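Sending over a structure as structure tokens; questions will come in a sec.
All protein chains but one are shown at their positions in the complex.
Right after this comes subunit A.
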């Protein structure tokens, strides 16, 4: 019942949220001093060529008509056609989603694997050398620009040590698509060289994304642990003689992790919406790189589609986070 309430509540807000986003994005895209018809027709196109393209794309109609038509199309799942790839935007986004999803999953796994245990340790050893040291590291981790970190990792691990590939998702083109997740497809394919190539290619971009995310999780987990460790319930568990390991990793962590889960959801949403810089630096063919290209080429439909996609992802991720929090701590959901 709690879950149903949360889902209904979020769904009610989904429509006006996306509609508001749609209005803003549509208006902004039309304010930019670019003529999309000219872009599509080519820089040397004649006026008649440009007009033909304008009519073909519907840009000759009044703005309200264009907007109503666009909203109707979106409602039917038609985000329009990319001005450059000539493919439906949804197809373009779907084709790039697996790359971003794969990178996001690995980055979140690394961030969680690092962030939560280190956050617990910091909380348990408040004001120790470990706590101070990790605080410096996490603040630095948050402050570091991702493009700088990406380039340093490339320089060290690809150029100096030669351990890892510089860029790309795999050597050459990926194996036959089954799931779209290259590592999984490589495992299905069974060729050890492809598996090795797929795994090695994801390490650097995933670490670049994971380190700042891990820093956030360390800080939130630490604060959660500090709040939980002095609580009466933990005092009770300790007094009951439960082993310390069990008290910490079962009871303290459960209470401490609520805020971390919220952050985890936000990080997942941000990464899934496209790690724009990291995907560009590492030539990772995901949604972030698609967004960059679309912006550089002023591909209106693609930019609007990407923005809507981002908005929808955030709404969805918020919903999932709420559900997860309701599971971890049902009191908050009531």
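Note that a contact is a pair of C-beta atoms (placed from the backbone, for glycine too) under 8 Å apart; a residue touches a chain by one contact, two chains touch by 3 or more; residues count from 1.
Note that contacts and distances are computed from a predicted model.
The complex appears with one chain absent; UniProt names that chain "Peptide/nickel transport system substrate-binding protein" among the candidates "ATP phosphoribosyltransferase", "3-oxoacyl-[acyl-carrier-protein] synthase-1", "Deoxyribose-phosphate aldolase" or "Peptide/nickel transport system substrate-binding protein". From the set A:4, A:31, A:159 or A:240, the residue in touch with the chain omitted from the display is A:159, counting the whole complex. Touch with the chain that is not drawn comes from one residue among A:15, A:32, A:145 or A:178, which is A:32.
Residue A:85 is the one among A:85, A:146 or A:223 that touches the chain not shown.
Set against the missing chain, the residues A:6, A:210, A:225 or A:317 yield one that touches it, A:210. Only one of the listed residues, A:41, A:89 or A:103, touches the absent chain: A:41. From the options A:4, A:143 or A:296, the residue with contact to the chain not on display is A:296.
Contacts to the hidden chain, counted on subunit A, fall at residues 32-35, 38-50, 52-53, 81-82, 84-87, 92, 95-96, 99, 109-110, 113-114, 117-118, 121, 124-125, 130, 151, 154-155, 157-159, 161-169, 171-173, 196, 199-200, 203, 206-207, 210, 244, 280-283, 285-286, 289-290, 292-293, 296-298.
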